[in-house]
Every structure is written in structure tokens, then in C-alpha cells.
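Just below is one structure, and these are the notes that go with it.
A single protein chain has been omitted from the complex, and every remaining protein chain is retained in its original position.
After this line comes chain A, so read on.
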Amino acid sequence: MRNMLKAAFAALVMIGAAGYGHAEQFDDGLAPAYYEAMKGKKVVFLPLAMSFDLPQVWAKGMETQAARLGYDFSVRDPNWSSDAGAQALTTLISEKPDLLIVHNPDMQVYARLLTRAQKAGIRVIQINLKSVATTDAYVGVNWYEVGLHQARMAIEACSPKKGGSGKIAIMQGTPTNPNNAITMSAIEDVLAENPEIEVVSSQSADWDATKAHAVASTVIKQNPELCAYVGLWEVMDAGVAAAIREAGKTDAIKLFTNGGGQKPACDSIANGTFSGYVSYDAFGQARDLTDAIVQVLQANLEPGQAPYAIYTPIRDIFKDTMRANSCWTMDDVANAPF
């Protein structure tokens, strides 16, 4: 009897202990496997550089998620050098992490290394610019779509059918950059369908606001009828905005730009600096990315077996459609769940 009581007590204690150990885990058939898939995994992020908003947002999202799910997250920062990036990638291939998150500087430079990583059994997610090599997943913007949205904004604002002058100018970054090239091809496709729109200037400023300012101030003076400027990156387009402001044409010349949707962008829309803004919502991308991490690690397929993409839903922001949550701040990201 005593022994039986003892055994029963021991059994109760064991059940209790076991129950406590899994207290946070109700087995609904997936949850235990979900947590198991992430626990102790090694995830490494290779950005272009950690010094601008996009990688900071994505990294913050992954950091939060890593703390929640117990995976090991680290960043290798090549600080804008694709050589340093390629070296880091080569080292990583021999270190064999479970998952690599790669931000490509262009479509070619990492292509071969990404294929090698996949062959070495490392899963790879690419973000915001896809390499010619396809890997497990791509999360990010479809640059062609950005171009379509921007071109349509300009046509909507400037078409002679609607009383505009039909004259627009384009401020490119570096023509050889793939995001520049892809966005431009979309703009050219839309313009081909709208012959009433005339491009009076299409210049490159090398993503530099100072150069953009110099070019735009000249173009604006040469083309008094200019209706809109289409710029390919918000930071560079600060220069275009300054040129428009100087010429006293803030109302006459519309400026359409794109970017990741951080707070200063919405400030610029509110004060009329930007007339239209194509946002690829880096905050949303962070959630897409962390979801993709969970998905790739759970599916546990052979690397590269079933590639998929999550293209960022694009958000057009104008002054009158802007809402309190149209843009985000780093504080929002730091306090968001991932």
C-alpha cells in the first residue's frame, strides 16, 4: 500500500513536471514541430550595409524573432563593398549556417556563390533584389512594379488630356544598377503607351543628392513648362526637391519618388516636397522576411528544391490618402512583434 502510494505520488510528480515543461506548448499537431524547427538554428544576415533604414528594419525584425524562437542570429556587415560581401559569403559557406539572408548589390556578383551555398546544403533567402541565381525564397520588391506605379503617377498628373503640359523629367541613380534598370524599363514601357508624354530630360545622378540638385536646377530652368519629375530614390530626390523649391515651383512641378516608407518620407509628403511616393514598406518586408524564415526552416526541404517569392505589396502615398500608419519609425519596428 505504502509502495503503491509512493509510486502514485512519483507518477503524479512526473506528470506534473512533464506537464510544466510543456506548459507553454499545447500540442495541436503543429506547434511543437514549429518551435523545434527553429530552436538552436544558425541564421546569418548579409546586408549591403547596416547604415541605412532597410537592413536595420529587417535585422531588428529578425532579432526580435530570434529571441522569441530561440535561433542564433548574426549580421556580417560588408559596408557597401561587394568584394567584402563575396568574401563573407565564401567564409559563411564553409561555416555552414542553417540559413542565409542575402541582400544582393546586383544581379550577378553573388550569383555563383549563392548556388554554391545551396549545393553545400545551406538554405538561402534573398531580399529586395533578386540575383540571377534562384534560391529557396525571394522576399522583396518587384522593381518593375515600382516603375509602373511611378510612371502612372506622372501620367495621371501631367497628361495633356487632363490639362497637363505633358512634359516630365526623370532622375536616375546609376543606370547600370539593376533596380535602376528594371524600374526604368517599366517607366519606358508605360511611356511607350502614352506618346503624349514627352521626357525632356533623363539624367543620372549616381544616387547623389548634390548631383541630382545640380541636374534638376538646370533642367527646371531650361523647361519652364515642366510638369513632373520622376526620381528613383527618395534620398537622391531630396536634391531634386531642393531645386524645385529654389525655383519657387513647388506647386507647378510634381515630384514622384520611391523608398522604404520611413517617417521622413511622410513628413515630406505632408509638407508638399513629394507629390507622390511609391512605398515598398520596409516594415512590412521585415514581417514577410521573418515569415519566410519560419517557412523555409519548417518545410525542411533540400536547399533550392521549391523556390518561392513574396513580392512586397506596394503602397502609393499621396498627401490626401496619407494615414497615421502610412510610414513607420524605428521605434515602431523595435516595439513590434515578429
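Keep in mind that, in the parts below, a residue touches a chain if its C-beta (ideal position, glycine included) is under 8 Å from a C-beta of that chain, and two chains touch if they have at least 3 such contacts; residues count from 1.
Just so it is clear, contacts and distances are computed from a predicted model.
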| item | value |
| --- | --- |
| Per UniProt, the name of the complex member that is left out, chosen from "Inner-membrane translocator", "Spore germination protein", "NADH-quinone oxidoreductase subunit J" or "Nitrite reductase large subunit" | "Inner-membrane translocator" |
| Of A:86, A:109, A:214 or A:322, the residue in touch with the unshown chain | A:214 |
| Residue of A:238, A:255, A:282 or A:317 in touch with the missing chain, whole complex considered | A:238 |
| Among A:174, A:194, A:250 or A:298, the residue in touch with the chain that has been omitted | A:174 |
| Residue in contact with the excluded chain [from A:53, A:98 or A:281] | A:53 |
| On chain A, residues whose C-beta touches the chain left out of the figure | 49, 51-53, 80, 172, 174-175, 200-204, 206, 208-210, 213-215, 217-219, 221-222, 235, 238-239, 241-242, 246, 264, 267 |
